[in-house]
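With one protein chain removed, the remaining protein chains of the complex are shown where they sit.
And now, chain A:
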Amino acid sequence: MTIPATIDAVQEKLAETGYVCGRALATVVFLSLKLGRPLFLEGEAGVGKTEIAKALALCLDRRLIRLQCYEGLDASSAVYEWNFPAQMIAIRTAEAGGGADRGALQEELFSRDFLIERPLLQAMRPDQRGAPILLIDELDRTDEPFEAFLLEALSDFQVTIPEIGTIKAPEPPIVILTSNRTREVHDALKRRCLYHWVDYPDFDREVEILHAREPAVSETLSKQIIAFVQGLRTEDIFKKPGVAETIDWAKCLLALDVVDLSPQVISDTLGAILKYQDDIAKIGGGEAKRILDEAKARVETA
């Protein structure tokens, strides 16, 4: 699948896969595809940063390779590793067979057969469908040395394995980095990327997203859900619900056959949107009713 030629085409293609995005996000995605630059997405948890990589992979029909970052992630788990147990077995087998040719054995032990490819190396492999999409998720969770390592990997798209040689990507992968901003990512890395802050969608867009993801939810209910969740986001709570939570909640309500939001239903299912006890305690009481009343008023006037 070739890269869409205009911003509108990007928006359309993404919408086909169920990812409804704004013009702003479509613009940066288009630029990132067109200029071949990594795309750095920041934003609150649950606004759809990871989702965009999946949607892109789907609509461009490319392979999605995901590197989930965590503290202590190092090059060996991100790029490649030698399969040590398999190498040991190969040595033992050769010994048991007797008369092993040491040179040939050595050659064989450090061949591609014993190489475990990790996401970064996989992303540099040629693919008949075209360059894969490399999702480096939650970059803010790694430590700074790994970030520095990425700098090199992202600018050259090549990896040197001493025993094999340099492997260079025939076509650089489409890279998407995401961060929840629990810590500041270094400017040097950001400078190599196009940046976009993914915000919570506005009312109409969120209704659209919910409709695309859960078509079974009735229009009135979905409007009520979105108005309530958006009202919740303006409250002073510890963790504001993201789009993912909205969709989860809609699924819950669907499973319970709810047709109209009521304070009782909300307090029963609050765990689907609020993930902190303090928040639930705060909203669970009379607050939920007040927000719901406001939300219903908003739906009616709209």
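Some notes on this structure:
The definition used in the following text is that contacts are C-beta pairs under 8 Å (C-beta built on N, C-alpha and C of every residue); 3 or more make two chains touch, one makes a residue touch a chain; residues count from 1.
One rule holds for everything that comes next: contacts and distances are computed from a predicted model.
One chain of the assembly is not displayed; among "VWA domain-containing protein", "Sugar ABC transporter permease", "Nitrous oxide reductase" or "Cytochrome", its UniProt protein name is "VWA domain-containing protein". Residue-wise, the contact with the chain that is not shown comes from A:W197, picked out of A:F84, A:W197 or A:Y276. Of A:A15, A:L31, A:A75 or A:I280, it is A:L31 that touches the chain left out of the display.
Residues 6-7, 23-24, 27-28, 30-32, 34-37, 40, 42, 171-172, 181, 184, 187, 190-191, 193-197 of chain A touch the missing chain (whole complex, contact as defined above).
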